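Right, one structure below, let's go through it.
A single protein chain has been removed from this complex, and every other one stays in its place.
Note that the chains are named A, B and C in the order they appear, and that numbering of residues resets to 1 at the start of each chain.
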Amino acid sequence: MIDIGIAEPSIEEKEEIIEKCRQLKEVFAKRAPKYDKEGSFPVENFEDLKEAGLLGIMIPKEFGGFGADFLTYTKALEQLAMGCSSTALTFNMHNIAVGSIAELKLEGIGGSRGKVMKEFRDWVYDQSINQKKVFASASSEPGIGAHFSKLKTTYQRVDEGFAINGVKSFVSMAGYADYYVVAAKSAESTSEVPAISYLVVEKENPGTRIEEIWDVLGMRATATNPVYFENCIVPKEALFLGSEGMALYKIAREPHWLVGGYIGVYLGISVATFQFLVEFLKKKKIPGTDTSMSEDPTIQYRMGELYSALESARGITYNAARLVKEKLGSQEANNAIHHAKYLVSELGPWLSSQAIRMCGASSLAKRLPLERYYRDSRCAGLMPATSDDCLSYLGKAAFGADLSKPSETYW
Amino acid sequence: MIDIGIAEPSIEEKEEIIEKCRQLKEVFAKRAPKYDKEGSFPVENFEDLKEAGLLGIMIPKEFGGFGADFLTYTKALEQLAMGCSSTALTFNMHNIAVGSIAELKLEGIGGSRGKVMKEFRDWVYDQSINQKKVFASASSEPGIGAHFSKLKTTYQRVDEGFAINGVKSFVSMAGYADYYVVAAKSAESTSEVPAISYLVVEKENPGTRIEEIWDVLGMRATATNPVYFENCIVPKEALFLGSEGMALYKIAREPHWLVGGYIGVYLGISVATFQFLVEFLKKKKIPGTDTSMSEDPTIQYRMGELYSALESARGITYNAARLVKEKLGSQEANNAIHHAKYLVSELGPWLSSQAIRMCGASSLAKRLPLERYYRDSRCAGLMPATSDDCLSYLGKAAFGADLSKPSETYW
Amino acid sequence: MIDIGIAEPSIEEKEEIIEKCRQLKEVFAKRAPKYDKEGSFPVENFEDLKEAGLLGIMIPKEFGGFGADFLTYTKALEQLAMGCSSTALTFNMHNIAVGSIAELKLEGIGGSRGKVMKEFRDWVYDQSINQKKVFASASSEPGIGAHFSKLKTTYQRVDEGFAINGVKSFVSMAGYADYYVVAAKSAESTSEVPAISYLVVEKENPGTRIEEIWDVLGMRATATNPVYFENCIVPKEALFLGSEGMALYKIAREPHWLVGGYIGVYLGISVATFQFLVEFLKKKKIPGTDTSMSEDPTIQYRMGELYSALESARGITYNAARLVKEKLGSQEANNAIHHAKYLVSELGPWLSSQAIRMCGASSLAKRLPLERYYRDSRCAGLMPATSDDCLSYLGKAAFGADLSKPSETYW
Partner (left out) sequence: MIDIGIAEPSIEEKEEIIEKCRQLKEVFAKRAPKYDKEGSFPVENFEDLKEAGLLGIMIPKEFGGFGADFLTYTKALEQLAMGCSSTALTFNMHNIAVGSIAELKLEGIGGSRGKVMKEFRDWVYDQSINQKKVFASASSEPGIGAHFSKLKTTYQRVDEGFAINGVKSFVSMAGYADYYVVAAKSAESTSEVPAISYLVVEKENPGTRIEEIWDVLGMRATATNPVYFENCIVPKEALFLGSEGMALYKIAREPHWLVGGYIGVYLGISVATFQFLVEFLKKKKIPGTDTSMSEDPTIQYRMGELYSALESARGITYNAARLVKEKLGSQEANNAIHHAKYLVSELGPWLSSQAIRMCGASSLAKRLPLERYYRDSRCAGLMPATSDDCLSYLGKAAFGADLSKPSETYW
C-alpha cells in the first residue's frame, strides 16, 4: 500500500467528492444532447468542474486538493459520465497528468533531481488548483495508436530547451486545454527500448496547429483532433518531472493512468443505460394491456442477464481500482485493470444494443439518451489498452509472462 | 409452388434485376451521408428507382412489371441497402402493398368479388407502373407496435365510403408517398378475432396530418413519422382488394410480406459492413510495421467468426426467400422467415460493433460509412416481427403450435 | 455486520483453514478418478475431513470449531473441489445444517424457547466435533425441485414426537450421512405460506428407505439418491432448533446457505480447469514445431477471454461471500449470492468446453481430469437456485421487487 499523503480523505470526504459529481451529473445530463448534436466542447461543464475545485481531485489534501484515491476517482468519473460522457472522458485526460504525479513519493528523493521534480509538481498543482488550468494528453499517433514504443514524434535538445516535431492524433480537448502533455521520443536515443519522455506544451505555442476534423459516431463532444507539432520550441522546464525516458516503463508497470480512467467513464455509461432501461420498461405496457413490461417473466429473465453483466463489470472495476491503491504496480493490480478495461469496454455496446432491443422503436429518438449511450459506448474498446490488447495481456499473464517488461506488451 | 404468372423471369432476367440494383447501389452510396446527416427523405434515389421501373419489381411480367420472385426481390433489396438502407427500407414499404397482391391467383375467382379484386389490382399496377405512384404502409400504433389484433384505429361505413379514425406511428415515407395503406379495425365488428382491413388513403386527403418528429439513431432518411387520421373519408374503392377482415389472418399465415422485406434490407447492411471491414483491414498496417492487418493470424481467426455469422444469416435468408415461393404459407416457410428475421436483425449490431473494434478509432469518422452501419443495423430487431417475437414464434413452433392461427402469435 | 462469536479467527488462522484444504486437495485429486468411475462415495476423503477437524469448520472457536466466515469457507470449498468436487459438494451439505446454526445469535434469546434452541445447537456441535457425525440435507422432491413452498412431504404430531411421510429426491450422501435434515410441511398448517420445518432423522431410523439409482453424467461420487420416509417417527427433539415454520422465510431472506455453498464448489472446478489448461498448453507444441502453444498469439488472445470470464466469476464470488458476513440478509448480499451462483454455474460448462477445444483430442482421455471437469461442471446450474431462477430473481430485483418475501421468489 502506498502512502499518498499524510491526510487521506475520510470515508465521508470520499463520499462528498462522489456526491459533488452526482450533482454535476444532473446538470450535465441536460446539456449533453446539445453538445452531442453540435460536436462542440462542453465548456460550461468545465466551468462547473473548475468551480467545484475538481481540477484538483487527485491532488493531495495537504497541497490543497481533494486527495481522491483511485477508487473514489473511478466512482466520481462514473457519476460524471452518467451525465455527459464526453465531459468525463476529457476530465480524465487532465487527471492522467495530475494524478500520475500525485502518486509519487517525492519526499524521499534528494539532490537536484528531487528539487526539479518537486518544482515541477508544485507548478502542476498550482496551475490546476489556483490558475484553473487544464492539461490534455497527446500520446497517440496516426497508424500507431497509443503504442508508445513505436512513436515517431521526436524531441531534440536546442538552446532554448527542446524542439518537438511530429503529429498527434486523437488529442481530446484540442483547442480548449491550456497545456498538451506530449509523449515524444528522444531524437538522440539509440537504445533498444526507445527513450520516451513527456513534454508540456502551452496551448498558444506557435509551433502547434490543430486540424479540426472531429465528426464521429460517439464521444462527439470531446474535441478529439490531430495536433501538429512543427519545430515546437519549449523551455527546459517543460520536461515532465524533469525526467527523460521513463514513459514507456511507467506505462508497462503502472498502466492504470493511461488505461484506468476510461473504465470509470464507460462504466458510467452502462450504469446510465441500465437505469434508463429499468425506468423505461417499468413505464412501458405490454402491448394491448395495462400491465407493465417489468411484470413480464421473460423480460425479468433477460433483465437478470443484463444485471449480471453490469454487476460483473462494476464489481471487477471497483476491485481493480482498489488494487491500484493497495498493490500499485503489481501484476495483480495491472491484470485487474486490463480485465476491468476489457469487461467494461465490451459490456457497453452489448448492453445498450440489448436495451434498444427491449425498449423498442420509440427508444431510438434523439430526445432520449439511449441512442447516445449506444454510440458513445462503442468507443471504449478502441482506447488504450484496446480490448484486443487487454485480452492478449491477460492471456500472456495467465501463461506467466512478466508484463512489467515493455517487450511483453504492445505499448 | 404457386403460379406467379405465365411469364416467370428467366435466370438472366432475375440477374438483370439484381444488377440494376447493384448499379443504383453505387449512386445511392454517394448520397447516403447527406440524407443520413439531414434526416431528409432520399427523393433523388426514388427518382432513380422510378426511372429504372423498379416500382413494378413485384408486378408480373404480363402486367408490365419485372415479376421478381421473393428470392430475387431479397437480393435486390440487399444491393440497394448496401448503398442506402433508408432507401431500401422505404422501397420495401411500397412493395409490401404491391407484392402481396401480385402473389394472389385472382383468375380463378369469379363473380362480383373477383371483379372487384381484379379492378383493385389493376389500379395498383397502373399507379405503380404508369403513374409512378408510391404506396406507404401505415400499420403500427403507439403502445401497440405492429400487433394487429390490438389496433385501435377504426374505419366505419359512411355514405361516401369509409371514415377512418386513429393515429399511426412509424409511417415511413410520410409526406413523400402518394398513398397510405392503412390497417384499421371495423368499428362494427364484434368477433373475438377483430376484423382488420386495409384502406388506401391519398396523401392529400384533408383528413390526414403528419407530425414531423423523426430524429433518431439510425435509418434517419426514412421520414418515419406519426400520421393522424381524423374523420378521414375515403371512397368505397379504397378498401384494399375490396375485402374486409382478412389482414390478421393473412399476416399470421403469410408473414413474409410484413416481416420478410426487412431481412433483405438488413442483410445488405451487414454485407456492406463486412466488405468495408475486409478492405479496411487489408489497408491498415499492424502498428509500427508494413504488414497488413489481414496477415495477422489472430485477425484472421476473428474474421472467420464474423464470416461464419454473416454467411449463416445470408444462407438462411436466401433459403427462407426460396421457401416463400416454393411453400407459400406453410409452417416451414413461415418458420424460415422468422428465423431469418431474427438472425439478420441481431447479426447487424454485433457485426458492426466487432468491425469498429477491429478497425480502431479511425473508423468512427462520419466520412466513412461504418458508423452509419452501426446505427442503422440496430433498428432491425425493433421492426415486426421483433427479435423477441421471432424467438417466441420459433419456440412455439418447436413445441408443435400451429402459428397460422392468429391466437398463437402476438400479431 | 453480525457477531459470529467472541473469537473470530485471525487472518493467519483463516489461511490455515484454507491451507488444510489445499493439502487435502492433493490427496483427493489422486482418488477422484476411482470414485468417479465407480460412482462410489468418497469414504476415505471424509475420513480425512473428520481427521482434520473440518466437520467443525463453521462452528465458532469458543465451541471448539474453526469459526470460518463465509469467505473463508468459500475458499476452503474451492480448494477441496479442485481435488474432488463430489467430496466438496457433499461436505457442503453437512455445513448447510451446521453453518446456518452457527450464524444465529442465540445468547439474547431467553426463556424456554432459548433453552431449546441452545440445547439443539449444542447437540449439533457435539455430534459434529466430538462424535464426528455427518448431516445430510433432504429438501428437493420429485417434480418440485427445491421449491420449498410446493413441498409434499409432511410431518404430523404423534405421541412419540413427529411422523414424517414423503419422498426426497437428490439426497446427497444417502447411506453415508449419519443424519438427514428433512424439510417438511406441517400437516396441520392451513396458512397461505405453508409452514415448512426441518426435522433431523437418524440414518438407521426404520422409517427410511434409500433407492440406489445414482448413475449420472457428473458429480458421480455424491451418492445422491432418493430417500423415502414412510411413517418415519422421530422424537420431539428432532425438530430443528425446536422451531416450526421458519424454513421458507429463512431461505428467502438468507439464501446463502442453500445456494451459496455450491458457488465455492463449482468455482473450484473452474479454477482447476484453467490451471490444467495453462499447464497443458505450455507443454503442447504448435504442430510440427518446437514452440509451445503458449507462445501462439491467437492462443494468448483466447486465453485472455477465458481468464477474463474466470476472474469475473471469482471476483464476484469472493465479493458475495464477503457481503454475506458484512450485510447478512440484505438484498445486496442476496443479489450478490444469486449473481455469483449464476456466473459460476454457467462459467464451468463453457470454460471446460473451450478448454477441450483448445487442448485437442488427447485431452479427452479419462486418465486426465479435464473430461471430468466438463461433466461435473454442467451440474451446477441445476442445483438451487438454478441458473434460471437466479436470473429471474436478479431481474425482479432490478425492477425493485422485495425478494425477502417468499411470494416473489420461486422457493
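Following the convention adopted for this analysis, a residue touches a chain if its C-beta (ideal position, glycine included) is under 8 Å from a C-beta of that chain, and two chains touch if they have at least 3 such contacts.
Computed from a prediction, not measured in an experiment: that's the story for all the values here.
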For the full complex, which residue in B:M58, B:M117, B:V134 or B:C390 touches the chain that was left out? B:C390
May I ask which residue of B:K185, B:H339 or B:R357 touches the chain that does not appear here? B:H339
Residue among B:E51, B:E188, B:E212 or B:E305 that touches the chain left out of view: B:E305
Contact with the hidden chain only, please: which chain B residues? 274, 278, 281-282, 294, 297, 299-308, 311-312, 315-316, 319, 335-336, 339, 342-343, 388, 390-400
Extract the touching residues of chain C with respect to the undisplayed chain. 140, 143-145, 147, 149-150, 169-170, 213, 215-218, 285, 287-288, 298, 346, 349-350, 353, 356-358, 360-362, 364-367, 371, 374-375, 378-379, 381-383, 386-388, 410
Going by the touch rule given at the top, which residues of chain A touch the chain that is not shown? 296-298, 301
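Quick note on the criterion: only the chains that are shown with their structure count from here on.
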Roughly how many whole angstrom separate the Cα centroids of chain B and chain C? 53
Hey, how far is the Cα centre of chain A from the one of chain C, in Å? 42
Quick check: how many Å separate the C-alpha centres of chain A and chain B? 42
Going through chain B residue by residue, note those that touch at least 2 other chains and give them in order. 298
